[in-house]
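Removed: one protein chain of the complex. Kept in place: all other protein chains.
Showing subunit A:
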């Protein structure tokens, strides 16, 4: 076992060597511009792109003509939300999303608001799922788009996308989903799920960074988005810019591998995740965040009360995990996702996200359990809050000096 151990696969994943192998020829030999229509080099590159387009489409049950390559899920989210708003603003100006969305979606929505759009940010239930009745109530004749993520990046909960899509469609709105964390991990099918637009990224599924795709439905209904970048009119005019051929080939290969191995991989990962969770919640005052039934197989988010996340991460030596406390950045705000579940700030500050992946081993999980246990125990010995808790003092009865 090599240290340190990478357990932050919701942030990014290492590239699968098979993906790298598929990409390599496209840097040096098949380096052509896929838009060069009149020579061999261009054709080879175009062939690689076409094949990748099929691989991506197949993974999500789409047709290859519905795949627009982008630089990643952030760009896809932006293109979908701003592009739909610009294209359909004569029909209506209202977009619905949820407070637990990724910043790429939330900030694209903020941008739409600046352009005169109206956005509803739905709260979520305690388990992180969108309340369908609240969605139904938020729909208006002006609503053109509902954008709800497939699986959450922090707590791993899977939204009831099909039911959400049905509500959107009933009211004549499009349904878009940021499926960055879900595609390649669980079966996603744009037709079964009623998805009109879908954002995905290569580097979350063992592909390269800097490449992703936006699925845009072509039939029933035919969806269009206004391009957000001007140029040569690539990707059916929706996304200009010379195609990142090696990256696209890598994304395609990553999708193909995921398609073939998803089932066994998900079973293996969820068993490991469940074990990790079971072992760590034997610690007193530890809580798993998010819905336990509808969730991605590789994510666990656990709050260890009375210890602070960043300090805990420092004690979890040789484990690369992520904290719900944003104390590592300039802001001292804890995770907005955890706060939207109704978690108090102190619990949000005390949370750790474990992200297992294709290359995670049982031995590594054992190590992680051991190290986390020790770290929590050690920090509780240092924690005045733990001492007070043990003495039966109600922490809410103390007048804290907010600072």
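As a working rule, a contact is a pair of C-beta atoms (placed from the backbone, for glycine too) under 8 Å apart; a residue touches a chain by one contact, two chains touch by 3 or more; residues count from 1.
Here is the rule we use: contacts and distances are computed from a predicted model.
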{"item": "UniProt protein name of the chain not shown, from \"ABC-2 family transporter protein\", \"Aspartyl/glutamyl-tRNA(Asn/Gln) amidotransferase subunit C\", \"Iron-sulfur cluster assembly scaffold protein IscU\" or \"Xanthine dehydrogenase family protein subunit M\"", "value": "\"Iron-sulfur cluster assembly scaffold protein IscU\""}
{"item": "Selected from A:11, A:163, A:259 or A:395 as touching the chain missing from the view", "value": "A:395"}
{"item": "Residue among A:47, A:142, A:166 or A:345 that touches the chain left out of view", "value": "A:345"}
{"item": "Selected residue (touches chain absent from view) among A:17, A:116, A:220 or A:384", "value": "A:384"}
{"item": "Footprint left on subunit A by the chain that the document does not show", "value": "306-311, 314-315, 325, 327-330, 332, 334, 344-346, 349, 381-387, 395, 398, 400-403"}
